[in-house]
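Missing here: one protein chain of the complex. Every other protein chain is in place.
The block that comes next holds subunit A.
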Amino acid sequence: MVHFTGEEKAAITDLWGKMNMEEAGGEALGRLLVFYPWTQRFFDSFGNLSSASAIMGNPKVKAHGKKVLTSFGEAMKNSDNLKGAFAKLSELHCDKLHGDPENFRLLGDVIVIVLATHSGREFTPDMQAAWQKLVSGVATALAHKYH
């Protein structure tokens, strides 16, 4: 189980609050699909993913990226019980979406890098460490109900 200190929770929530969910989330998901093309296998219904510019401009990618990043902030409201918070989503990702949990970790790391790009020097090692904890906790929580 992940445990966040008071400072970590505050730092995460503070940075998350400054981000544009669609811009940052969409960019992170877009980069995942571009850099690691095998991840596109889960997004057949998203339409045109035929090129980097198609992916980065794809409205469904942006919308889904927004949904993903928004859920991270929501997760902080239940940071002591991420597994509980993500239980339903975990079942969905296993039973309906058939997503390989390895991809959750990949996406988590891309999100961290995009956050660094958007916040520059504010993204200190301590800030990164807090976010790595979160993305890792979310990835584990999302994989928890897999069977």
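Descriptive notes on the structure:
By definition in this document, a contact is a pair of C-beta atoms (placed from the backbone, for glycine too) under 8 Å apart; a residue touches a chain by one contact, two chains touch by 3 or more; residues count from 1.
In the analysis below, contacts and distances are computed from a predicted model.
UniProt lists the omitted chain of the complex under the protein name "Hemoglobin subunit zeta" (options: "Ribosome biogenesis regulatory protein", "Myotubularin-related protein 9", "G protein subunit beta 5" or "Hemoglobin subunit zeta"). From the options A:Leu69, A:Ala85 or A:Val112, the residue with contact to the unseen chain in the full assembly is A:Val112. Among A:Asp14, A:Asp80 or A:Asp126, only A:Asp126 touches the chain that is left out of the view. The chain not displayed touches subunit A at residues 27, 30-31, 34-35, 52, 56, 109, 112-114, 116-121, 123, 125-126, 128-129, 132.
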